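Below is one structure. I have some questions about it.
Omission of a single protein chain aside, the complex is shown with its protein chains in their original locations.
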Amino acid sequence: MITLTHYLVLSVILFSIGLVGVMRRKNLLMLFFSTEILLNSVNIGFVAVSHYYGDLSGQLFAFFIIAVAASEIAVGLGLLVLWYKKTGSINLDSLQMMKG
Amino acid sequence: MDYILSLIIFFPLVAGILGFLVSQNSIRIYGISVAFIEFMLTIILWIGFNGNTDGFQFVEHVTVISHFGMNYHLGVDGISLFLVILSTFMTMIALIGLNIKKDVKNLIISVLLLEMTMVGVFLSLDVILFYLFWEFSLIPMLYIIGAWGSDKRIYAAIKFFLYTFAGSILMLVGILYMGYLYHATAGVWSFSIPDWQLLILPFNTQLWLFGAFFLAFAIKVPMFPFHTWLPYAHGQAPTIGSVILASVLLKMGTYGMVRFLLPLFPDATIYFVIPIAIIAVIMVIYAAMIAYAQEDMKQVIAYSSISHMGIIILGIFAINAEGVTGSIFFMISHGIVSGALFMLVGCIYDRRHTKKISEFGGLAISMPTFATIYGVMLMASVGLPLTIGFVGEFLSLIGFYKVSWILTLLAGTGIILGAIYMLSLYKRSFFGEITNEKNRNLKDLNGRELAALIPLVVLVLVLGIYPKPLLEPIDFSVKKMIVLMEKKAVTQEAKEFIVKVNSIEGGL
Amino acid sequence: MFEVIAFYIFSILTIIMFGIVVFSKNSLYAMSALAGGMIFISGFFFLLGAEFLGVVQIVVYSGAVMALYAFGMMFFDTTRDVKENIHYKKILYSLSIISAVLIVIIMSAPIYSANIESLYPSAIEGVGNTQIIGLVLFTKYLIPFELAAVMLLVSMISGILLVSKRMDMNLTEKDHYEEKGEII
Amino acid sequence: MLEPISIDFAALNITTLLPMIITIVGALVIICIDLMTKELSRSFYTVLTMLFILLSLGTVFGFNGYSRGFFDVVLVDGIALIAQIIILVTSFLFIPLALGKRRFQEFAMAEFYALFLFMIAGFQFMVSSDNFILIFIGLETASLSLYTMIAMHNRAKAHEAAIKYFAMGALAAGFYVMSALIFYALTGSIEIHQIAQTLQARSFEPLVAILAGTVFMIGALGFKLSMVPFHTWTPDVYEGSSSALAGYMSIVPKIAGFVVAIRLFEMLIDSGVVWLENILYICVVLTMTFGNIVALVQEDVKRMLAFSSIAHAGFVLSAVLIGTTEANAGLFLYWILFMFANLGAFTMLWATRHRKNLWDNRYQHPFTKFSGMIKIMPAYAVVMGIFMFALAGMPPFSVFWGKLYLMSTAVNNGFVILAIIMALNSAIAIYYYMKLVVYMFLKEPISTDKDAYSSNISIALKVIIGFSVVITTISIVMIEPLLEIILNYITLSGF
Partner (left out) sequence: MEQYLYIALFAPLVGSLVAALFAQSSKNIFTGIFTSTLIFISFVSSIILLYYVNANTIVNVEMMDWISAGNLSISFGFVVDQVSVIMMVTVTLVSTVVHVYSIGYMEHDESFNRFFSYLSAFVFSMMILVMSDNFLGLFIGWEGVGLCSWLLIGFWYKKTSASWAANEAFIMNRIADLGMLMGIFLIYWNIGSLQYDIVFASIVNLDIKIVSWIGIFLFIGAMGKSAQFPLHTWLADAMEGPTPVSALIHAATMVTAGVYLIVRAGEIYTLIPNVGMFIASLGAFVAVFAASMALVNRDLKRIIAYSTLSQLGYMFVAAGLGAYWIALFHLMTHAFFKSLLFLGAGNVMHAMNNELDIKKMGGLYKAMRPTAILMGIASVALAGIYPLAGFFSKDKILEVAFNDGSYILWAALFVGAGLTAFYSFRLIMLVFFGDKVHEKFGIVPHEAKPFVIYALTPLALLAIVAGFFEHSFYEFTTQLLADYKFTLDHSVVINLIFATSAIALSGIIFAVYKYIRGGFSEKIENWRIYKLLLNQYYIPKLYEVCIIKPFATLSRFAWLNIDNKIVDASVDMIAKTICSSGEKAREMQSGNLSSMLRWMVVGIIVLLVLAIFYRPMV
């Protein structure tokens, strides 16, 4: 029998993969992919909890998370385009003007 | 007369702000006039002061932050009265002796602001208000040292500022804790000193609070081993800065001890008498020795200040009327004498642009008046009877003798060592033939310098011969305070100690 | 039983897909894998009876987001691979493993409680999931919903603004415009 | 079958939404006007924005106390009101900075003002809800606007700042939803007050999961509040964005974050989660100390202010840790006073904004730039000095009173050690603020060109500066009424 715990564990495994991606990716675009993974993994959790508690809030949260994810992409890509036009690179290591 | 204290505090502030409107060439006289009026106000205060009344006089009390118990609360008693007068007097003298041309407007405005804070510290009866003035006094001084000082002025200014600030910030925690305790006991918020004086604290609490307050005062005084900012500050500051720093700012620390440590934490004070006295004795001897080794005239006086402050602390921690009264008087006398000495060094610095003792020699030939006044101040500094320096030193030592004769003896070596470094300084710079041709044609003191110095000389002699007008009100307030301490003391030892050190008979 | 099998298959697939997203050097593979992963996730949603969300997931992600990414990739000319010099790999991987282990440990705690009373029951007899969601969304969550609309508007404005031509002319850095005080 | 739902319109309590609606409508109006005509000057938009903010502020003042609206999703309680007031007032004071003498690209675009208002609305929603969803959406709305606005400054550094902020923000959003998930899994609810009840009911078991949820929330809010180690964006973003926006960012997003932190963390601490108390303690100390010691070694005033704002945030976070009514009052009091000092300081930097980095290749506002300012522009130097001392907590300037109040709260609630650490940190902090004063007052000027320093100053900026100077200086008389109001609001909301 699949219990809530299964889903939650799956959710956090995916979340961890997302974290790995966030930490590892130097390609900014791919870094944004990883953030999508973070949000999506949580979505699984929400829907699962919602299912097991028979409560709708989780589904709605997931719904809003999808909305947020979508709008983040729009802004993120916009910024990335701007940066690319300026520097011709989407490598994260090019963002090194400010430090210290 | 009801609002004279507010007037005294805020007059320099307002005058300072208005000073921005005065043009550069008239600003010096403006500053002197303001300082003179301020001084006259404090003299009026003295005239109106009743020397035989309990408690604080001319009290003003306005609630500012009621949630917090913070009030605008002013008052004056015998302990603070003369320190206030000293502040205004020395500011006036310092301004008369001022010989800086560069950005003099900013300087004078800073000095006036500084005057406000000094007076404010001595007149505040609300601790928060006290703290406010206490901290604010750092800012003008920072500017004065840092902008008009010598080569390493910025380092010196920052060191002065940070050191004293770091010390006092812990006092703030102490103040807040004390406020909390008062609230817990009395049920209302209050940061008023007279209220706090009625609060009896358990011994352990006293110890901690004592520590918090003591550190701030110790750094300000400055006590060994927290003294290292002082030589820098003095060495680099312009004359006016050194004069005010030595004569008034340092006294804020010792004033704080008398005002806070003694009446608020009697048991802790008595518990710490011996350790503090040991530090004070170290300070006296150690600073005197270092003073002897100095090559810079101003540094000698700076270290001599530290040494003398040691005796003041000793007097305070004698916890008897003789010692405490003496130390307060010593604060005033040291203020006048060290201020005068710094001014004298300033006079020669103006002429030669150096303070190195080795550059001088035989100054008595080219500048006899200068040498004479210097000699008078030097004798006052080493505590010759019939000069102002003796009374305080004598009383402080006699007071502490009752506590510990051996420490008094050791502290007494200060009067020997004081003579050693002062006389050797005097010999090296004033006596002998003129070795450096640059000193041959130095002009003797001019009118401006004499106008600043003569009043100090007169005071040194007059108050040395007749200190009674000052001693009487101080003594009255101090006696009251000691009675209060005895009443408040929670431990039997402390009570016995106070009785013991205040009674004649017995004890080697 | 079907549920169990489906769960494991979907799980493994999702993990593999996302693994590719994270570890692949080729961004095209990564993007395709991401799209795949999204679709498998919607599979979970269907499995859990949230059909509406499943549909939304597919529409929004595979439709909108992926399209955006695809455009982005074309724009950035990702045939040139970004060289990813990953520093401190040891730290990175130990961090990753620790985090995974930690979160998993925590999540295997008995989080589920039978006593939870559902506030917004997800299953009403004879009413579809979409309908119920609609009901709750337009009552209780009307405000977040409207705000989400605002958010999307913001992101739209931002997106348009940031890639618009107006941002190409850098007024702030060009003295010429400032001195004339003119704004184009 | 689904029952038709009848909703009592009055029960919706739609007025609770009024302040946000006004700001959103304002934004829409600006967009519409922009669509119709392109000729309008930035001053028009600025003033229009100010008017909408004022309107919104007016409606905020209409509330007094605890009211929920819209199926309890919107919660307008005392702290929400104060937070909204702070947000609106700060916005009102910062937006006129657009009217500097120099023209900057972002202020020429109407979208900037629209986004500004949207952002305000986002923060307003964020503070006036205890529903995780609404908080999240509000947060994201505000953040997305903010990212864009930063990028609109349109210099390489601004873009870099925006991307950094964005990427980290996305990670923080991940943390936020993870935290929400855990709490939801634990309690089946996403509303803080219900979470509290359910957690009580299950007597905080399993604790480790609750703590995990808390941890992720610390991560998410810590990012907003720039808590160590989630602070790394702060200096870079401040440096990259315009001074006006940087100053704004040091106030508003943080107050919103504080409100959420108060709602969630204080609930947990009150329920006896000692773990959180200890962890917050560590975080507070770490954040204060880190901010201070790094600020110590900065060469640029703006970066220094960024680090100092980290330290200030850490300082104020102690109020959340202490958690009493008094402490919360202290938090808001401190933040209001800090706002004025910070407004002044950043406005001063903004006023010296020059088209090129004249003094240093790397920095716009290196310390050396201000050398000997007292000789070139005495009034400027004095005013800047006042702001620096105010930020340092020198009496009698504004922040001192906040610091005093917070430290006294710490002492009163038994956090004496914390108070001492706070005190020591103030002692460190004074150094770097003083460094600027030292440069301005004690060093010799490097250039005597007045214009180089006043290139961006305008009437609007002068008014703002004058206003903040007055408030900063005479703050002592404001404390009493301010505390009165704050305490009133906070007691109403029961914190």
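Letters are used for the chains, namely A, B, C and D, taken in the order the chains are written, and counting of residues starts over at 1 for each.
Convention: contacts are C-beta pairs under 8 Å (C-beta built on N, C-alpha and C of every residue); 3 or more make two chains touch, one makes a residue touch a chain.
Because the structure is a prediction, the values reported are computed rather than measured.
Asks: Using the contact definition given at the top, list the shown chains touched by the missing chain.
Replies: Across all of the complex, the chain we cannot see touches A, B, C, D.
Asks: Determine which one of B:Arg28, B:Arg351 or B:Lys402 touches the chain that has been left out.
Replies: Spelled out, the listed residue whose C-beta touches the missing chain is B:Lys402.
Asks: For the chain left off this view, which of D:Ala108, D:Leu134 or D:Ala212 is in contact with it?
Replies: Touching the chain that is not displayed is residue D:Ala212.
Asks: Give the residue, chosen from B:Ile100, B:Leu207 or B:Leu423, that touches the chain omitted from the document.
Replies: With B:Ile100, B:Leu207 or B:Leu423 as choices, the missing chain is touched by B:Leu423.
Asks: May I ask which residue of B:Ala147, B:Met331, B:Val391 or B:Leu456 touches the chain that does not appear here?
Replies: B:Val391
Asks: Against the chain that's been left off, what residues of chain D make contact? List them.
Replies: Counting only chain D, the missing chain is touched by 163-164, 167-168, 171-172, 175, 208, 211-212, 214-216, 218-219, 222-223, 228-230, 232-233, 235-236, 272, 274-275, 277-279, 290, 293-297, 428, 431.
Asks: Which residues does chain C use to touch the chain missing from this display?
Replies: On the side of chain C, residues 87, 91-92, 95, 98-99, 102-103, 105-106 touch the unshown chain.
Asks: Just checking the interface: what residues of chain B touch the absent partner chain?
Replies: On the chain B side, contact with the omitted chain comes from 159, 162-163, 224-225, 227-229, 286, 289-290, 292-294, 320-323, 325-326, 329, 362, 364-365, 368-369, 372, 379, 382, 384-386, 390-391, 394-395, 397-399, 401-402, 405, 408-409, 412-413, 415-416, 419-420, 423-424, 427, 430-433, 465-468, 471-472, 474-475, 478-479, 502, 504-508.
The criterion applied here is as follows: only the chains that are shown with their structure count from here on.
Asks: Could you tell me which chains make contact with chain A and chain D both?
Replies: For chain A paired with chain D, the chains in contact with each are C, in label order.
Asks: Which chain has its C-alpha centre closest to the mean of all protein C-alpha atoms shown?
Replies: If one averages C-alpha positions chain by chain, the most central is D.
Asks: Using mean CA coordinates as chain centres, what's the chain A-chain C distance in Å?
Replies: Those two chain centres are 5 Å apart.
Asks: So the centre of each chain is just the mean of its C-alpha atoms; given that, what is the distance between chain B and chain D in Å?
Replies: Chain centroid spacing, chain B to chain D, equals 44 Å.
Asks: Could you list which residues of chain D touch at least two other chains?
Replies: 133, 137, 140, 144, 147-148, 151, 185, 188-189
Asks: Where in chain A do residues touch at least two different other chains?
Replies: In chain A, the residues touching two or more other chains are 4, 8, 11-12, 15, 18-19, 32, 53, 55, 57, 60, 64, 67-68, 71-72, 75, 78-80, 82.
Asks: What is the complete set of touching chain pairs?
Replies: Contact pairs between chains: A-C, A-D, B-D, C-D.
Asks: Which residues, counting only chain D, touch chain B once they are in their complex?
Replies: So the residues of chain D in touch with chain B come to 374-375, 378, 389, 394-396, 400-401, 404-405, 407-408, 411-412, 416, 419-420, 423-424, 426-427, 430-431, 434, 437-438, 441-443, 476-477, 479-480, 483-484, 487.
Asks: In the complex formed with chain C, which residues of chain D make contact?
Replies: The touching residues are 1-2, 5, 7, 17, 24, 31, 42, 70-71, 73-74, 102-105, 108-109, 111, 114-115, 118, 121-122, 125, 131, 133-134, 137-138, 140-141, 144-145, 147-148, 151-155, 182, 185-189, 194, 198, 201-202, 206, 208-209, 212, 355-356.
Asks: Enumerate the contact residues on chain D facing chain A in the complex.
Replies: So the residues of chain D in touch with chain A come to 132-133, 136-137, 140, 144, 147-148, 151, 156-157, 159-164, 166-167, 170-171, 173-174, 177-178, 180-181, 184-185, 188-190, 235-236, 239-240, 298, 303.
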